[in-house]
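Accompanying notes for the structure given below.
Only one protein chain is missing; all other protein chains are in place.
The letters A, B and C name the chains in turn, as written, and every chain counts its residues from 1.
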C-alpha cells in the first residue's frame, strides 16, 4: 500500500514529495510513528498532517492512495 | 463689560454671533446662568463653553473682551 | 501655547480613496513597520423615520479641535509603541457613500497599531468639537448625535 507525501515550509527542505510504502499502517496515529522513524528531524518539531486536503484533528483511518501533507506551524500574515 | 459669543451646531441656529454686555459677571458659572436666561433654549440642552479657545472644565474667571463659544455635544466622525 | 507644530486634520469635502491609496504607498520606505490599521468613516444613507440622509455637512471649532487632536496624538504616542499616525476629517458637505474620516496608524506589530487606531477613533468622536448636520433628501435636516 502506498501513499503520496507532500510537505511545506521548513519541512519541505528535507522531505521532498515522494511515495512511501505504508503496508500494515491503517490510521494517522500509526502513520505519524512511521514518519518520525523515516524522517527523524520531524520528531523534534511541531507539525500537523492533512489527509486528502483535510486537516487531521483526530486519529483517522487511511485506506491507501491518499495524499498526506506534513506541515510545520503556520506563519502567514 | 462686553464679551463676544459664538456658537456651533444646533445652537448656531438660534444664537448668532453677537456681543453681549456682561457687566457684573466675573466667572463662567455666573455667565452660564446669564446665558440660560438670555437664551432659554440652551437651558434644556447639554452644552459646553470655551473661553478664548480653551474648553471650560471648571469655573473660570472672566475679565471681559473674551470670546465665549457655546457648543452642543460633539458629533464628528 | 505650545511649541509643537499643530497638524491640520481637516479636508474640504470628502476624503478621496486615491488619497488613501497614496498615503499607504508613502509608508513603503518605513521598513520598521509591520502592521497598519486604518479606520474610515463613510456617510450612511440613514433612514430616519422615512426620510433618507443624502449628505452630512460638517463644521468644527477648528482651532480648538486641532489643539485637542494634538494632545490626543501625544497621549497615543506615549501610550502605544506606534511609528506613524495620520488623521483626516472632512469639513463641509460629504454625500452618502463618501468617506468623511480617515485614521491611519502603523507600528512594528499588529496589536499596538490596531489598539491605538481604535482608541483614536473613540476619542475623536467624543472629544473633538466637530458637528455633523444630516441633510435629508427633502432638504430638511437634523443634527447628528454620536452614540
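We adopt the following convention: a residue touches a chain if its C-beta (ideal position, glycine included) is under 8 Å from a C-beta of that chain, and two chains touch if they have at least 3 such contacts.
Quick caveat: nothing in here was measured; it's all calculated off a predicted structure.
Undergrad: Looking at the whole complex, which visible chains does the left-out chain touch?
TA: Taken over the complete structure, the missing chain's partners among displayed chains are A, C.
Undergrad: For a quick check of understanding: of A:23, A:44 or A:75, which residue touches the chain that isn't displayed?
TA: Of the candidates A:23, A:44 or A:75, A:75 is in touch with the missing chain.
Undergrad: By the contact definition given up top, give the residues of chain C that touch the hidden chain.
TA: The missing chain touches chain C at positions 17-18, 20-22, 24-25, 27-45, 96-99, 106, 108, 110, 113-114, 118, 121.
Undergrad: Taking the full complex into account, what residues of chain A touch the chain not shown?
TA: 8-10, 12, 50, 53-55, 69, 71-77
Just so we're on the same page, only the chains that are shown with their structure count from here on.
Undergrad: Indicate the whole-number Å distance between the mean C-alpha point of chain A and the mean C-alpha point of chain B.
TA: The mean C-alpha positions of chain A and chain B differ by 74 Å.
Undergrad: So how far apart, in whole Å, are chain B and chain C when each is placed at the average of its C-alpha atoms?
TA: 27
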